[in-house]
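Every protein chain of the complex appears in place save one, which is left out.
The letters A and B name the chains in turn, as written, and every chain counts its residues from 1.
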Amino acid sequence: MKNKTTIGTWIGFVAILVWCLLPVVWIISLSFKSVEETAAGSAQFLPKDPTLDNYRDILSNGDFLAALRNSFGIAVIATFLAVVFATLAAYAIARLEFKGKRLVLSLALAIAMFPVVSLVGPLFDMWRTFGLFNTWPGLIIPYMSFTLPLAIWTLSAFFREIPWELEQAAQVDGATSWQAFRKVIVPLAAPGVFTAAILTFFFAWNEFVLAISLTSTTASRTVPAQLSYFVGPDPFNPPYGQLATASVVVTVPIIIIVLLFQRKIVAGLTSGAVKG
Amino acid sequence: MSSTLARPPADVREKPQVSDRSRAENRLGQKLVAPAVILMLLVTAWPMLQALYLSLFRYRLTAPDDRELIGIDNYVTVLTDSLFWQDMWNTVLIMVLTVAVELVIGFAFAMVMHRVIFARGAIRTSILIPYGIITVVSAFAWQFAFSLNNGFVNGWLPFVDENFNWFGGHWSAMFAIMVSEIWKTTPFMALLLLAGLAQVSEDMLEAAKVDGATWWQRLWKVILPNMRAAIMVAVLFRALDAYRIFDNIFVMTRGAQETESVSFLTYRQVIEQVQLGLGSALSVILFLSVLVLAWLIIKLFRVDLAQARGEG
């Protein structure tokens, strides 16, 4: 009986790995297929004749590099600002008694469920009026609002776990309020804030609806939007290899972050959601 | 069997409250949440009101001078259009099928991850990759995998003709879209369920074993009822997410073969056709339908919570 469950677990383990990695391996394999191979049609999984041409092309493609720059800039700024605002709000929610606390949490939950598409029209209209259309702030502002709920939920769940009496212990030990905050609370809160930042970054890096609706040129178009416009000369035969290569390039940062911080990400994802 | 929890006796010393202090605390709390609240409202409530207003007009961006107040005509147009109902059907179908499949596969994954004692890091890393990957990339990967000339799917599946065009028919195209959606979001479901699984105490399972429950009985009578809250949260989040499906359809079919979703229809009206009036009406309808859906699921969720508590 023991053996049976072990075998079952092994099979499940392999199944999960295949499930998760197969499409990623597929895209990587595709990125090494030459233009000639995909144009002629190549139904096999691995490239016939691996080549680095696609990488050379994509990394010298100005539009793609601009999109990459936009994606990074917008995601980093939106993440930073959202986490700052969410930290303040989560601190208040976890630590202070104030009127409207439940309202804030409900609002956050409501916005987490909000259909982004239904904002595309009015935002499109408003942003054109304010001159925010096709600019970085035009994307940063909505990204912040839509990542705030997740960040607030994750952080307030995390902050609730911090033993706040340590702040008092530090004061008795001779710390000023600021020292108690700096030397005790900040080191304890930092991992949670960091986790929230990763989740926020993922959202901003992934976002598509607003990215294609509120941008019109490479001045602010992010990678997902750029990819969808990346059709090449023949619309009936998309440049498979190049699209796959671009996909691999934008997936690399995600894989690095996941490799480094997998434990934190899982904790952050589930803490916010289970208690929510 | 009341659904309310008895309050634990308040420990007096734990909650120091000076009236001045608590008033100051109240103010500070509100100040700290204010930026976040304002930002969230700025980008949702205000545009939503704007949409409500615009939806009462005939208003096309290419012909701004023809703007005209027409009351609820836009809503009538939308709700009597068969395309809207076709898209609504697609959306609901995708939502129900993907969430159901994800629930089953996600639970299986969660069970495996709960059991696995080796290579936990490796399994966690791999499960986070689909979660972290850009949806557009996932859509491309699967579009290429299903593609007629360059995909491997036809070659790998024994019962599929080598020249079968997945994107040539409604059902097969829907299938491809759902595969991409399910592939990307099952890990999220699995992680939420894993967290729920971790809360089912080993003692209880051992007690059930001693009481003579089979594996299957333990699953249905002990594990699942105790995970109900976690399952409901996962279903709520995923269902609302799937209902808003857009990226996969945009990349894989652009709505061809009648695979359009309500989100995609709204987008097309607003951005491609610049029909701001009609599009706004669609936006409002989409928003309201999400509210109704959330309300329905939460209603269900609350009932379950109360039941779970009554049983405990």
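In this section, contacts are C-beta pairs under 8 Å (C-beta built on N, C-alpha and C of every residue); 3 or more make two chains touch, one makes a residue touch a chain.
Just so it is clear, contacts and distances are computed from a predicted model.
Q: Can you work out the missing subunit's protein name as recorded in UniProt? Choose among "Sn-glycerol-3-phosphate ABC transporter ATP-binding protein UgpC", "Cu2+-exporting ATPase", "Cytochrome P450" or "RsbT antagonist protein RsbS".
A: From the listed options "Sn-glycerol-3-phosphate ABC transporter ATP-binding protein UgpC", "Cu2+-exporting ATPase", "Cytochrome P450" or "RsbT antagonist protein RsbS", the omitted chain resolves to "Sn-glycerol-3-phosphate ABC transporter ATP-binding protein UgpC".
Q: Need a quick check: the contact residues on chain A for the chain that isn't drawn.
A: So the residues of chain A touching the missing chain come out as 163, 165-166, 168-176, 179, 183-184, 187-188.
We adopt the following convention: only the chains that are shown with their structure count from here on.
Q: Averaging only over C-alpha atoms, locate the centres of chain A and chain B and give their separation in whole Å.
A: Chain centres of chain A and chain B, defined by C-alpha means, are spaced 16 Å apart.
Q: Which chain B residues qualify as touching chain A in the complex?
A: 17, 22, 25-30, 32-33, 35-37, 39-44, 46-48, 50-51, 54, 108-109, 111-113, 115-116, 119, 121-138, 140-142, 144-145, 147-152, 154-156, 162, 183, 186-188, 191-192, 194-196, 199, 229-230, 233-234, 237, 240, 243-244, 246-247, 250-251, 263-264, 266-267, 269-271, 276, 279-280, 282-284, 286-287, 290, 294
Q: Okay, in this complex, where on chain A does chain B touch?
A: For chain A paired with chain B, touching residues are 5, 9, 12-13, 15-17, 19-21, 23-24, 26-27, 30, 33, 38, 41-45, 85-86, 88-89, 91-93, 96-101, 104, 107-108, 110-126, 141-142, 144-146, 148-149, 152, 202, 205-206, 208-209, 212-213, 223-224, 227-228, 240, 243-244, 247, 250-251, 254-255, 257-259, 262-263, 265-266, 269-270, 273-274, 276.
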